[in-house]
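Handing you a structure now.
A selection of the complex's chains, in situ.
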Amino acid sequence: MILHTVNRAPGSHAALQQCIQALSGPAALLLIEDGVYGATPAFTRLFHRLDGTVHCYVLAADLQARGIDALVDGRFQVIDDAAFVQLSLDCDKMVAWY
Amino acid sequence: MKIAVLVYGSPTASSAAATAYRYARAAIGLGHQITRVFFYGEGVHGASALAAPPQDEVNWGQRWQQLAQEHEIEMIVCIAAALRRGVLNQQEAQRHGKSAANLAAGFELSGLGQLADAALNSDRLITFGG
Amino acid sequence: MSTPDKQLLVVVGAGPHNATRARDALDLVLTSAAFEIGVGILFRDDAVYQLLPQQQADAIDAKSLAANLQALPLYDVEQLYAPRSALEARGLDPDNLLLPVQLLDDNATAALLHSYGQILSF
C-alpha cells in the first residue's frame, strides 16, 4: 500500500488534483501543511473519484495552526504525529506530492 | 524500524524542515530509529550555522542538531546542492577559495549515493517536499 | 496622510504559513505606516486564510501571524480588502474573520488595483 502526502493548498496549486488523478487503491492519502486546506468542504468535489479503498487522513497540528479543525469534511480521519508515523510504517512506500 | 528522512524544502520557504522534525521526534517516541536525514535542494539551507532567526521563532537547524546528537542520527547534506547555495564546510571553502565556512556542527556534506542508499536500505524513506 | 497617488497597496496571495510571504507583506505594511505612507492591504486568493480566527500557530511551533494582523488598526492601517469570491471559493464565512475587511466583488477588486498609486505584491 502506498502513502500519498500532499502539502500544497488546493486553491493555488494543482498538487492535490494531480495526486488524486494518479491514485488507485488500496492507498492512504494524508494531507499535511498547507495541504490540510483540502480537507475543508469547499474541496470535497476533488475526492469524488476515489473509491472506498483509498483512506483519507489529515494532520491535526496543521489543522490547528490554520484554525480549521472545526471545518474538516467527514471523509477525513484527523491524526496526530504519532499516528502519521504509524501510517507511514503500515504502508510499504510513499509518494510526496508538492 | 529503521527510517530515513529526506528534507527537500527551504526552512523559510516551506514547512518541510518543521514537519520532518515533528515526524522524526514522534517516530523516536514510538521506539523507532531515525537512521539518516538527507537534506537536498533548498533543504540544504537548513544546515547553515549562520541563521539568526528572531528569538521568538524556532531555529530548525539547531533543533535538528540536538535531536541528532541525542539519538545518533546521521545528518547528510547533499554536497552539490550545498555548494550551489553557499553552504560549505572548511574543506570546500578552501577548495573553492571562499572566505568562510558555514556548515553547522553535526551536519556532514556527502554525495547523492547516501540518498540512493537510504532509499533502498532503510525500512522506509519519508520525503518532505518544499 | 499622503495623497492617493502616493499611497501604496500591498497585495498578498499566500496563506499564513506558506513560506514567509504573509509576514513579509505585513512587515512592509507596518514599515510603510511607520513612515507615514498611506497603505492598504488586499488579501487575495489563499491570503484570506490569514483572516481565520482561532489559528493556533504554536501547534506547529510557529509564530502567530494573527496576533500581528490584529494590531493593524493600532498602526492606523484600516484600508483592508478581500475579494468576496476568494472567501466563497474556500467556503469561508465573511462574518467570522479576525479583521474588519471590506469585501469586494471582482470588478471592485480590479478597480482597487487601478486606484492606488503604487502596488507591491507577495
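For this structure, a couple of remarks:
When the chains are written out, they are named A, B and C in that same order, and each has its own residue count from 1.
As a convention for this text, a contact is a pair of C-beta atoms (placed from the backbone, for glycine too) under 8 Å apart; a residue touches a chain by one contact, two chains touch by 3 or more.
Here the structure is a predicted model, which is why all the values come from computation and not from measurement.
Formula of protein chain copies in the complete complex, based on this structure file: A x2, B x2, C x2.
Note that only the chains that are shown with their structure count from here on.
Put simply, the C-alpha centre of chain B and that of chain C have 34 angstrom between them. For the pair chain A and chain B, the distance between mean C-alpha positions equals 25 Å. Chain A and chain C have Cα centroids lying 28 Å from one another. Within chain A, contacts with two or more other chains are made by residues 33-34, 61-62. Shared interface positions of chain C, defined as residues touching 2 or more other chains, are 17, 60, 62.
Looking at the complex, you find that chain B touches chain A at residues 1, 3, 8-9, 14-16, 19, 22-23, 25-27, 29-30, 32, 123-130. Taken in their complex, chain A has these residues touching chain B: 5, 7, 32-34, 61-62, 80-82, 84-86, 88-89, 93-94, 96-98. Within the complex, the chain B residues that touch chain C are 10, 12-15, 18-19, 22, 54, 56-58.
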